[in-house]
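Contents: one structure, followed by commentary.
Heads up, one of the protein chains got dropped from this complex, but the rest are sitting where they should.
Then we have chain A:
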Amino acid sequence: MTFLGKIIYVTVLILNAIVVLSEDRFLARVNLTPDTHNRSFGTNGVDRSVKYNAIQLIASIRTLTRIPLVPINILIIVYELVLG
């Protein structure tokens, strides 16, 4: 497979892994959702803790890439099935 194809596959797989996690069954248990953890620290730029930043990162990746990942996954599946 081409080099660029491999890179695209890796990024799509990682994004899939982040998006697929169930919010109420898994993330709430581990306290990685925006509502279970926060409001304990201030939210201006300097005071954010690492965990708050990680939570924001996960939440924004999920919100942004949930919708475009569906057609991209369909394309990759069709490519793998049809063209080997």
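One rule holds in what follows: contacts are C-beta pairs under 8 Å (C-beta built on N, C-alpha and C of every residue); 3 or more make two chains touch, one makes a residue touch a chain; residues count from 1.
Simple rule for what comes next: contacts and distances are computed from a predicted model.
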From "Ribosomal RNA-processing protein 43", "Protein YIF1", "Ras-related protein Rab-33B" or "histidine kinase", the hidden chain's UniProt protein name: "Protein YIF1"
Residue, one of A:20, A:54 or A:78, that touches the chain absent here: A:54
Where the unshown chain meets chain A, residue by residue: 3, 45-46, 48, 50, 53-54, 57
